[in-house]
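If you scroll down you'll find the structure; I have some questions about it.
One protein chain is absent from this view; the other protein chains keep their places.
Going by the order they are written in, the chains are A, B and C; count residues from 1 in each one.
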Amino acid sequence: MANKIRLGILGGGGNSLIGELHRVAALINDNYEIAGGVFSSNWEENISFAEEIGLPADRIYKDVDTMVAEELNLPESERMEVVSILTPNFLHFPAAKKLIDSGFHVICEKPMTTTFEEAKILEAALTKSKTVFALTHTYTGYPMVRQMREMIKEGVLGKIHKVDAQYYQGWINTLIHDLEKRKTTWRLDPEKSGMSCCMGDIGVHAFNLIEFTSGLQVKAILADLNYLYPDNKMDIDGTALVRFDEFTKGIVRSSQIATGEENNIAINIYGEKGGLRWEQENPNYLYVLSDDRPMQVYKPGHDYNSDISLDGTKLPPGHPEGIFDAMANIYKGAARAIRGESFNSGEFPTMSDGVRGMSFIEKSLESHLNGNVWVEIEN
Amino acid sequence: MANKIRLGILGGGGNSLIGELHRVAALINDNYEIAGGVFSSNWEENISFAEEIGLPADRIYKDVDTMVAEELNLPESERMEVVSILTPNFLHFPAAKKLIDSGFHVICEKPMTTTFEEAKILEAALTKSKTVFALTHTYTGYPMVRQMREMIKEGVLGKIHKVDAQYYQGWINTLIHDLEKRKTTWRLDPEKSGMSCCMGDIGVHAFNLIEFTSGLQVKAILADLNYLYPDNKMDIDGTALVRFDEFTKGIVRSSQIATGEENNIAINIYGEKGGLRWEQENPNYLYVLSDDRPMQVYKPGHDYNSDISLDGTKLPPGHPEGIFDAMANIYKGAARAIRGESFNSGEFPTMSDGVRGMSFIEKSLESHLNGNVWVEIEN
Amino acid sequence: MANKIRLGILGGGGNSLIGELHRVAALINDNYEIAGGVFSSNWEENISFAEEIGLPADRIYKDVDTMVAEELNLPESERMEVVSILTPNFLHFPAAKKLIDSGFHVICEKPMTTTFEEAKILEAALTKSKTVFALTHTYTGYPMVRQMREMIKEGVLGKIHKVDAQYYQGWINTLIHDLEKRKTTWRLDPEKSGMSCCMGDIGVHAFNLIEFTSGLQVKAILADLNYLYPDNKMDIDGTALVRFDEFTKGIVRSSQIATGEENNIAINIYGEKGGLRWEQENPNYLYVLSDDRPMQVYKPGHDYNSDISLDGTKLPPGHPEGIFDAMANIYKGAARAIRGESFNSGEFPTMSDGVRGMSFIEKSLESHLNGNVWVEIEN
Partner (left out) sequence: MANKIRLGILGGGGNSLIGELHRVAALINDNYEIAGGVFSSNWEENISFAEEIGLPADRIYKDVDTMVAEELNLPESERMEVVSILTPNFLHFPAAKKLIDSGFHVICEKPMTTTFEEAKILEAALTKSKTVFALTHTYTGYPMVRQMREMIKEGVLGKIHKVDAQYYQGWINTLIHDLEKRKTTWRLDPEKSGMSCCMGDIGVHAFNLIEFTSGLQVKAILADLNYLYPDNKMDIDGTALVRFDEFTKGIVRSSQIATGEENNIAINIYGEKGGLRWEQENPNYLYVLSDDRPMQVYKPGHDYNSDISLDGTKLPPGHPEGIFDAMANIYKGAARAIRGESFNSGEFPTMSDGVRGMSFIEKSLESHLNGNVWVEIEN
């Protein structure tokens, strides 16, 4: 193995869950060492968190600009190579832009930006910089999601005719039904959270999962969103009819008022020769459906899986791995790309996924606000 | 128990599966005796089938008109009281109309008629005749579907915010991908099968299940259908966005090209206080979801179930009952109504379900053909 | 189809669940007509129950002896052909003996007798009479249990190495923990219920399921029973280690104090080439396990199933059938045997199953009472 990759982190301090998820994912597989970063805009919290996780203070910076400037002053052999962006959503774009322009590789949480326009600017920057950009649609890191993608590529389903993906949660019930709470939470404030709550936060995961696994691109969508209360300004539930071509259709269903649901992301893809089903809460099962043969249940770690699926499993069959391991697979893929060793297009979601995701979010709103009409997804 | 109810049967002869389902359902619970009927338009087949199932020939008739005429000549104490209509779809309406007008009770397979207009005529006839009319949306007969309805009535979910029902099958794959087969099968010929294949055959079941369990009425729908091939004249897949009111929305998803699916009917209803999930292929489980308490799994036969749910279970918990038992529950409910003993509005689907179902089918097509626009469901 | 078979019934009157199960099972498939019987030893109840289920009074008898005598006086073309024995356990033997000796076919609930000795006497009688004898180990009637048996016969598992079957229930908790209740219930009174409660009532089902599906015969067992309270006289929980040969072993686990379990009967059979799993509460799934291929899930009604499995399914895949349908399959098999049309040894459990089952029960007690030692099962 080459030396460890020096990783910087923006955000994710304090008791941030996403921070823990990324740090653990980076450490699994022995590819990265955390070099430093900016964990908080509050200097005291920033520095004390760094100490808490065992990092020396000398590469903890007060903001991203300082970090970039100082790191560029370091010799290349010591300089951070890649930076993970875990900040609030509206800061993704400026940070990513700065980093890409400065020649750093980037691992970025989703949503990639707050608008499609920003996404396109980022894409142009990346085209110039030729650095690695990984978008952490974590679910694509599960071995059985990768297996699904590979089986479709191999033609197990034949021509795809129908796709149905959902992402159902119920957590917003704790906020939405109380007038005071829904008025004051940042999550339901468009100025703080961007244009969309449900489609932007989770619908886009389902959209991405469809394109990642099927290899198809959604051409147009017709969306119907639900705001539940007249005074609420952000969608908390939404369904999009999607079309790949005239005769290949699908559905993206997402909700944050699906009471009692936790992270119920699931996808069904049906083709001429078979069907595939995967559900995130039991991620180690891939169901292969057929009209005339018994259903098959694929599980990780078996030799019958594809190389990229097996690459994402650390232990033999029967040892359940989970979301930390899925994220670790994305980090592993990014590490390979950084080292120029990538072997498969599915090792991590890319800039292109980010651009299309932002279009999906914007077009969902456009469709809904124009009376639930068809609009085209842009690249 | 009162005397057995004399049941006539129209259709369902030969190796008809629907015939067996209804006969068995009628016999379970000891409420009915089969008095006679018309099992086939071919006299030889009609009479030989009657013999095969052990019926004497004297009340086997050549057609429905003859049957009605002859039965009316019998003393009331011998006359058929109720007639089950299991004929091809386009014959439902004339037979039901004739029977209702002649004072017979009717148990009718779905789709009730071929058009909404016919449905309204039938409804008017029933209003006059005051006889019992049961529509065999079989799934409503499952104990856990009944329990779902009762729990919603009792307020377990609070205000309902979202409904998602599906009916996915894959069987039409065996016909649809072959040009010759899809041109020649009666199922894909609008002259023989009515206006809709997928929405009419199965989508309407999902629609009915929503209204049956939720107690809500769909106000408007926006449907997108799929015909898969340019030369194919009937929908074989379709999704309808549905609205109950401005802020209560739902989805009806149905497909006959969901490869590998058998009869995957499922429903999720989410409300302010909880969620409920039921799946037809494991009909003896009702999942009760909550944001802050453990999921509960209700099963049939336990005292914690409602009266009407328990009424539909014959054996103690742990003895799985199935679709024959569900249909038998509908027959049991109809028997009670015929005897004037009904105790709950959910014992069987009614004329009103049939009328709304026909509107759903017609409006799905209308919405689709007009470019996926919102249309209102009529009563 | 030939004429219907004339069926007599002993027991199962009132609100007997087993009575309803058998009557419905007999009527499904159109093979039988109920000719009469003895539904209760109380004449009033006997006659009023007959009326309730629509039977004329003239072939309702006061006891089995009268029934046999009177029926033998009828011309053969009217006489009952087969009699179902649903009485309390201790009456099975005398009734079955009388009926067999008098030339009637018999369908008998389990346990077949109260002792192994009685079972052997019955077997000898049957050898003489050459009539049909079906023992209603209902679970063998499920299509996927039959499929399991056929797949093993075909060699799907190769040599069998291990068998593990369970039957767990929790119902006796409602009686056993209360001193008064456990002293007074007939179920825990050896004089009324026979020698064993748990092994006799449910353990024997698990034992039978093993032999039915595997085609193997248990050679010896070592059992450990639990009575839970010093004053309780009957086993309410028991595990038997079983041996087929020196290197093929298994376990029969049964309990009536497995709190919260309903009818959790399940079987796992493992062989050189694969494994099979079936669970009664989800009876329409058969799991086919392999060390190197994805698990397969077989479901009823598909062409990939064996003839005898398909013979037990009335509707296409996806229409769940249940325990009534399983019992109906046993009745269907018995009807074929009565008509001389049987095509497979697995269509119903036989006298031999009854004899071995009684030996299993007796030997379980013998093993336990002698300090958990190995004892041999007898034929």
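Throughout what follows, a contact is a pair of C-beta atoms (placed from the backbone, for glycine too) under 8 Å apart; a residue touches a chain by one contact, two chains touch by 3 or more.
Treat the numbers as computed from the prediction; the structure is a model and nothing was measured.
The missing chain, though absent from the display, is touched by one residue of C:N3, C:T66 or C:T174; that residue is C:T174. Of C:W43, C:Y229 or C:F343, it is C:Y229 that touches the chain left out of the display.
Checked against the full complex, the candidates C:E81, C:D237 or C:D311 give a single residue touching the omitted chain, namely C:D237. Touch with the chain omitted from the figure is made, among C:G141, C:G271 or C:G333, by C:G271. Although one chain is not drawn, its touching partners on chain B can still be listed: residues 288, 292-299, 302-304.
Those residues of chain C that touch the chain absent from the view are 157, 161-162, 164, 166, 168, 170-171, 173-174, 177, 222, 224, 226-229, 237, 239, 241, 247, 249, 251, 253, 255, 257-261, 268, 270-275, 288-291, 295, 372, 374.
In the full complex, chain A contacts the hidden chain through residues 1, 3-4, 17, 20-21, 23-24, 27-28, 30, 33, 52-54, 169, 171, 261-264, 280-284, 299, 314-325.
Note that in this section only the chains that are shown with their structure count from here on.
Among the chains in view, B has its Cα centre nearest the centre of the complete protein Cα set. Centre-to-centre separation between chain A and chain C, using Cα means, comes to 55 Å.
We define each chain's centre as the mean of its Cα atoms; on that basis chain B and chain C are separated by 35 Å. Distance between chain centres (mean CA atoms), chain A to chain B: 42 Å. Counting only residues that touch two or more partner chains, chain A has 288, 295.
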